[in-house]
Each structure stands twice: as structure tokens, then as C-alpha cells.
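Complex shown without one protein chain; remaining protein chains in place.
What follows is chain A.
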Amino acid sequence: MNRRKPKSNNTIEELNLRYVDEFKTVSVSPNLKDNLARVKELAKENSDFVIREFQLKDSVPAFMFYVDGLASGSQVDFALKEIMILEGGLSQLSAIEDHVLAVSQMSDADNYGDMLIGVLGGDTALFVDGNTKVCLLGMRGPHTRGVSEPELETVVRGPREGFIENIRTNTSLLRRKLKTPYLKMKPMVVGKQSNTNVVITYLEGIVDQNLVKEVVDRIEKIDIDAILETGYIEEFIQDNAYSPFPQVQYSERPDTVAAALLEGRVAIMVDGTPMALIVPVTFWALMQANEDYFERFQLATLIRWMRYIFLVISLFGSAAYIAVSTYHQSLLPTSLLLSIASSRDMVPFPVVVEALILEISFEALREAGVRLPKAIGQAVSILGGLVVGQAAVEAGIVSAPMVIVVAGAGIASFTIPRYNASIAIRMLRFPLMILASLFGIYGILIGLVLIFGHLVNLRSFGIPYLSPTNPLSIPDLKDVAWRAPWWMQQERPSYMPLMDTRRMGEHLPNEIAEHGGQSGKDFDHDQSEKGD
């Protein structure tokens, strides 16, 4: 970095500054003309920068500087009115702040760096002649869009609000879930060009401070021009950069983030995206949907078991079909073998080629469905259903059982509630299919051993990825092997480093456990009738 000692009368061009951060070395000049010249230089070829020059009552020159669209125009006008018609010759900025400006959010900056960060974030800068500081008025403009239902994580039962692109709205949504001052929101700025606001949020008193420190350290190390999405951060902070498995969870739901914070995790919110990152994450947490905790526990347990079955089907379905039909035909019932053989009779390709054709076209259809506008997406699904589903079978290019297996595995992969986890599973299908075609079930087992070997080695911010099954922690299985009812989940997960492990008081859970529910000791309908 070439940080020169700036001279106050140098122009910006002469200073040769590249990033907003570097402007922190340029201090605000007491001479308004210098400031105006610099700001005008900054505003050169910037159509959205607004500089409004005016004079205070006794001809003290001043100007306001803001970015059109970020600051709220009507509020700026209102503030301007207050300053311009103010009585008495106040020319000290601190006096103006104290007596004149009826603006709740206000801060000072004495250098151009802080001033620019504020203005580019939506503040309005007020320069007054003779002051070595500038006042930043927090009159930010309207939010980008309203809070709407998240499209990625939909629920039948549960809140309908999701994060939006504005980080301030997102923090407020989260704050509404956890109304405690111990919900901390640590601000950071990442990206030299984008200067993206990043908020690290956690629940003090539950979270392990070392984890927070680790997260902050890892994010501070990021030196990149811009952060446009949480994915940029994810790839920099994960433990194993090569793993196909996500070691960071993302969510666009305030309730999911709040639940994670309550388990002692840390969330990272990034301005400009409706996603929040959650660290650390375990493999089993990726198999859990927020609705599991809202629905009755029997249903949630059943759904979880189904997900585990579908996880296996999605990973091994096609590979197992290839292995069995090319190596282990004796494993199939005779009639099934014969019907597979008869449907394959016209197919010119080996099973593995057939499977790859279908899997690839399935992935293509899925990708097309995601990427295309919704109206065209429907056309794609009809085309895909007809072409792949029927015409290909009738033309004898693929066989019907193969279509069933691939479609089954595809649908199974969609039951995994986290999109990034389901993609990891889908990717691993392909090497497994190749292994199955070369070695049969033996090959699948080799693949399984490799995958498991990788998973047990994997960590997310120091937490073993397969916790609580490997290493085994039996009390924590109540949220993995099944979804225990809330009154049984008295403790937070023990594999997480925590300051406070208990979720709830002992009295009520014990009473429920003892009586099988709250048994109405004080109000018994039958007895009250008898009393009448």
C-alpha cells in the first residue's frame, strides 16, 4: 500500500487513492472551498451525487452532499429548511447538531473515508465552513422492497417472512424474534470496492466467545474487491475448501437464524442479499427443516426418517441399479429381472451409459427450470416430461425402469431441505455410478467408505461435521434420530461449545413427563359440573 502523508490542499487525483478505506487518511479541511473542490471532484461524472450549496443565516457558506436514491429526499429537504431558516448565528457544527437539526440518527466524521462510507450508505453529509468535521445525517431512503415470503424455504406451518436485500430490515426482523439486548450485532465492512456491510450476530451468554472471535478473525482476513453474496464469504471462511459438502448453512428465514443462535451458533448477515450464513453447521442440521420444530413431533420424526431413507436413495439409487443389473443379477427377484430385461431389450446402450444420459438430462432440466422465467419453466417441464419420460422410452433410447430409478433418485434429492446439501449429494451420484459400473456393489462400498472417511474428517469451525453421531453423543440424538418433543429437549446440543446449556426450566417438562401432559389439576371439567 502506498499510503502517503496527505497534504490538506492536495486534490484527490493527486493523492491517488484507490479504495474508500484509504480516504480515511484525508481529513476534513476547515476551509469549505477545499472541501467543496474535493467533493466536486468526487462527484465528477457521478450523476447520482447531489451537492447542495447554501448559506447559513449570517452568510456562513455550507453544503450538503448525498447520493440521490439512497437518502430520503423529503427528509433532506426538511433538514435543509431547519438549517436555512435557523435564527442566530450558529456556525459551529456541534451547536447546529445540538440545537437545530431534528434528526435522530446523526454522527460525525473528521475524514473523507468515514464521510464516504456514510454517504454511500445513504447518509447525508453536512459541511459547514470553519469546521474540521462533517455531520452525517442518517436520513436513509426507502427500503428496496417489502418483506415477503421466502421462496427457497417454504413452510406449511410457520412464519411467512423472509429476509430481504436490505441488511437493516434483516437485523430488525431478527430482533423481533429475539427481543433481548444480548442479541448482539457486530458490524463489519468487507470488500474494498463494495464496502459491504456485514453483521455478525450471536446471543451473548449462550455462544462461546471464542467462536465469535474465530468468525470475526476469519472474516477480517478477507481482502477482496467486492462481496456480492454470502457465497463469497462462505468460500473464504470454510474449514475445508475442497469438500463438496457445505460447511456453512444459509437461510433466508429469521426464525431459522434465531433457532440457530439459540443453539449457540453465529449468524453472518450480508447487505444486499436475503441470505444469512450460519456457522458452525453439522451434516444432520442440514437434514433438518425449521418446520420440523413447528409440527407435531410424531409427524416431524416420520418426515425425518423419510428424509434419511431418501438421502440413501438419492445417493445410491442409480448406482445400485447399475451395479445390480450389470454384476449382481442374482440379487433381483426372477420376475423383476425378466421385466427389466424385457424393457431393456431395445436399448442399445449399456446400463451405465443409459443412466448417465438420464441423469445428465435430469440435471439439465432442473437447471433450466431454476434459471428460466417461471412462464417458460412450465414449457420446459412439459418438454422434459414428454421427451425424457415417454418419447425416449418409446424410441428405445432408455428403458422405463431406468427412468423410474433416476426420477426416484431425483425426487429423493429434493426432500433434503437444504439446497446446497442436496446438490452435494447429487454431485456425488456421478462418481458412485462410475464406480458401480466398474466394480459393482464393491465399487459402491469403496465410494461409501471414501465419502464417510471424508465426512468424519470434516469440521465446521472446529465442530466435527457428523456430530452428534460421530463422535457419538447419545443425549444429542434426540434431535437427530428423531425429533423429540420440545419438553424433552431441555438441553442445547452438547457438541456445541456453550456458555449456557439449559433451554428451559425443569418443573414443567418433569410434570409433562410424569403425567403425560398437563392434567388440569386446577380445572377439571367433570368436577366443576358436579359442583353445580
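The rule is short, and it goes like this: a residue touches a chain if its C-beta (ideal position, glycine included) is under 8 Å from a C-beta of that chain, and two chains touch if they have at least 3 such contacts; residues count from 1.
One rule holds in what follows: contacts and distances are computed from a predicted model.
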Protein name (UniProt record) of the chain left out of view, among "Peptide/nickel transport system permease protein", "HAD-IIIC family phosphatase", "RNA polymerase sigma factor" or "Spore germination protein KC/spore germination protein": "Spore germination protein KC/spore germination protein"
Among A:38, A:133 or A:344, contact with the omitted chain is made only by A:344
Can you work out which residue in A:249, A:325 or A:489 touches the chain that's missing from view? A:325
Check the options A:59, A:334 or A:518 and report the residue that touches the missing chain. A:334
In terms of residues, what is the contact footprint of the unshown chain on chain A? 242, 325-327, 329-330, 334, 337-338, 340-347, 350-351, 396, 399-400, 437-440, 450
